[in-house]
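Beneath this line is the structure, given in structure tokens, with notes to follow.
With one protein chain held back, the other chains of the complex are shown just where they sit.
Going by the order they are written in, the chains are A and B; count residues from 1 in each one.
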């Protein structure tokens, strides 16, 4: 892992959480985030309440591996029981490491 | 590959295919998908009909490697001759592997 390696954490969740989530990930150390509107289908958490199309957001954070794990774990604990929440992360190479 | 590794399959195609594509990828084993509206430019399949900006969708599926290959291969066979279709996949780590 060179010093240009970071994690891209992608969070797909309900649009109503946008404000709360953005505050939370900044508290947890993210230097920035990107949000796009999305729609989709998936099982909703543990409730198994069936499937439904709904307004979602797709939130991306590029940060250190430690920060990505901290954010992902916090969101999972705080939101996955009651909200549709998908989390995944991947390796990315950044050009300006001082920004992340 | 640990049991938290999955594939992220990204499909970029014409917006008119959204309904058909969603049905198809569920038939092929996807547990969910995320769609965002997109625009872009690219060569359109084999027709080489020039380039043009058009309404596209960007569809993402997180699933097993086998499922990602099944979906990608099926979409390629069924749509790439007649529609603009871009397919690529990457490695992602998921937090809750039971969901994918």
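Heads up, the rule we're going with is that a residue touches a chain if its C-beta (ideal position, glycine included) is under 8 Å from a C-beta of that chain, and two chains touch if they have at least 3 such contacts.
Remember, predicted model here, so these are calculated numbers, not experimental data.
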Residues of chain B (touch criterion as defined above) contacting the omitted chain: 10, 12, 36-43, 56, 58, 72-73, 76, 80, 86-91
Hidden partner interface residues of chain A, rising order: 6, 8, 22, 26, 31-37, 62, 90-96, 99
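As a convention for this text, only the chains that are shown with their structure count from here on.
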Euclidean distance of C-alpha centroids - chain A vs chain B, Å: 20
